[in-house]
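Dropping the structure in here first, questions after.
The complex appears here minus one protein chain, its other protein chains still in place.
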Amino acid sequence: MRGLLPFIGAIVAALAFIGLGAGGILPGGLRLHVPNGSSAAVPATAETRGHGGTPAPAAAPLSLVPPPNGSTVKLATQAAARPEWGYLVSVQVTSPAGKPVNDAVVRFYDIVDFFGPREELIGSGVTDGQGRTAITYLPATTGAHQIVARFAGRDTLVPSFGVTTLDATVAAPAYELDEPAFELFFTRYVPYAAGIVVLAVWGLIAFSLLSTARGVVAGADTTDQKGETA
Amino acid sequence: MWPIGRGDRNFWIAVLVLSALVAAGLYAWIYQIQRGLWVTGLNQKVSWGFYIINCVFFIGMSYGGAMTSAILRLTNAKWRAPLTRLAEATAVAALLVGAIYPIIDMGRPDRFLNILLFAQVGSPVVWDVIAISTYMVASLVFLYLPLIPDLATTRDSLRMSGLRRVYRILALGWKGTPRQERSLARGIGIMAVLIIPLAVSVHSVLAWLFAVTARGEWHSTIFAPLFVLAAMLSGVAAVILVVAAFRKVYGLQEFITAKHFRYLSYLLIALDLGYLYFMVSEYLTEGYLLDEATAPVLEAIFIGTYAPAFWAFTIAGLLFPLVLAALPGRHMIARSCIASLLVVAGMWLKRFLIVVPGMAEPIMPWDWGRYAPSWVEVTITIGSAAAIPLILIVFFRFFPVMSVHEMEEVEGAPEPRGVVLVPSFAEGGD
Partner (left out) sequence: MAGPLTRRTLLGTLGGVGATTLAAGWAPVAFPRAFAADTKPPRKERQWAMVIDLRKCDGCKKCTEACQETHHLPQTFEWIKVFQVKDKTGGQYFMPRPCFQCENAPCLRVCPVAATFREADGVVLVDQDRCIGCRMCMAACPYGARYFNYADPPKYDNPFGKATPQFPVPQQKGTVGKCMFCVHRTDEGQLPACVEACKMFALYIGDLVEDVATNGNETVRLSTFLKENDAFRYKDELGTSPRVWYIAGHGQLLDY
């Protein structure tokens, strides 16, 4: 018995060590987590927001009437020098007095239907001595686009804008989803191949069990027997 | 129904105590099903906890069967003969308990059939279900086939006619004829070969459940071999403990000697060293580079929050048992039992160290998650741990604790006597 003492001591020490380890795994020591089932609800103040059962009201079309005493903003579109650039949208700004406006900041917008009609900024430019500036624009989709060029106004000139329709027959390449073909290798092909192996394994298990059973049952009829072990 | 051997007070006490613990675990589980998973200590950051740890742990413990029965059979290690039945039964018991845990962990266990109806082959969870169920069936078959001759032998010493009929049906009319021997040998041989890759696949799939995610601690290529080796280690340790316990209680000292424990300890040492090697390989590779993904976890494990658990596991659960088992000298059985106990406890800690820091690590610019189990999780753990010895005790009340047939076929084994054939809860001295 005395010979076992060191071993008992070893067990105690080791278990104590593990106990410390277990204590260490629980933040705050060996205290259990006390669960409470309360799922504190967000105070419901606002009315039910957006199941989207009621569609957004049809937005009023953007008012595209230029101010009466504003500068004239004349837009023109044509195909750009290179087809991959799309279209050249050029503008000329002339003051109400008929003089070209230079150094005018002109912002170009495409009217899109995105959560209602909105003006999407597609570029901007500063007019030169003849009041001209231009941008290239390759739209994302073909079809009719309403282009608006807005002049923000300067000194005595009030903000003004011009509108034109661009019939786009070229557009930017369509968006492509990122779906690497190799993705399917380990999520489809290899599992299916493994599945065939699994079926074979099940077959082998069944074979092992059934053939043994059959062999034992059938083999019981033979006359040359071994005596039952006492 | 009376047991086969004589009823024994110790047996009933053990069964009662263990059943009480299992019942407590069941109560906790029902409590959780009624209320929902909020009764656990899980939260939005650490959404996997004790249940997944226990799943990996108990399924790992079932590898003793594959190791002892299958691998030793294929390598023709004759000393395995008295151990195989105990090992296989332990494997089945541990597997049954471990395989329930994914269901305990599910948020909607009532929808379990969805996995079968809508199975997605790309999901590691589906791989898990397939692997575990295949392995369970194979283990049951692997337990049953060598049992056939013993069933035939025990059948005749039974008093109860009802039980006798069951045995007779299960024994399939075994008489020991050469043809039957050949069939049986072939069946067992196939299963022994099958069960090894199946065992490897189960824990590999469990490892991939973690390793295919983008968490720093988990996304490691060595996870599958690491898990498999860990399972074999804990399985052999479990076998040592079960064999020692039943040896003492059933008085099998003549058949299972210190030699068996020494050889099992050799297995334990080899697996322990292998596991240490894998650990060093993983931590060295990550720790040398210390990239953003792995640095926080390594720090937490080696010197941070989880350091006590990690060093307890390494020193008390891996290194000390190694020394203990490797020392020459006396008290081999006691030493290997202590070593196995420490290994098993250490392995649970290691599974904890894999699951919880991996979930708690800051994958976004937020603080580390925290996790402490609730009484529900602890109770279910204790109940499930008690279920394994309960299953084993009840199983060996009805079936012989050693495979007589295998002992006969292996020369040099002592002739099994009546005490083995009539299973009972004998008291024996050391």
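So that you can tell them apart, the chains are marked A and B in the order they are listed, and the count of residues begins at 1 in each.
Assume contacts are C-beta pairs under 8 Å (C-beta built on N, C-alpha and C of every residue); 3 or more make two chains touch, one makes a residue touch a chain.
Here the structure is a predicted model, which means the values were calculated and not measured.
For the chain not shown, which residue from A:12, A:121, A:193 or A:206 touches it across the whole complex?
Result: among the candidates, A:121 touches the missing chain.
Of the residues listed, A:78, A:141 or A:165, which one is in contact with the missing chain?
Only one listed residue reaches the unshown chain, and that is A:141.
By the contact definition given up top, give the residues of chain B that touch the hidden chain.
The list for chain B reads 36-38, 40, 42-45, 47-48, 102, 105-109, 111-112, 114-115, 117-120, 122-126, 129, 209-210, 212-215, 359, 363-366.
Can you list, in ascending order, the chain A residues touching the missing chain?
37-42, 44-46, 48-56, 110, 112, 114-116, 118-122, 140-141, 172, 174-175, 177-180, 183, 187
Keep in mind that, in the parts below, only the chains that are shown with their structure count from here on.
State the interface residues of chain A toward chain B in the complex, per the touch definition above.
Residue list for chain A touching chain B: 3-4, 7, 10-11, 14-15, 17-18, 20-28, 31-37, 39, 186-188, 191-192, 194-195, 198, 201-202, 204-205, 207-209, 211-220, 222, 224-229.
Which chain B residues qualify as touching chain A in the complex?
Going through chain B, the ones touching chain A are 35-36, 38-41, 121-122, 127, 130, 134, 137-138, 141, 144-145, 148, 152-153, 156, 172-180, 182-184, 186-188, 190-191, 194, 198, 305-313, 315-317, 320, 324, 330-331, 334-335, 338, 341-342, 345-346, 349, 352-353, 356, 370-376, 378, 404, 408.
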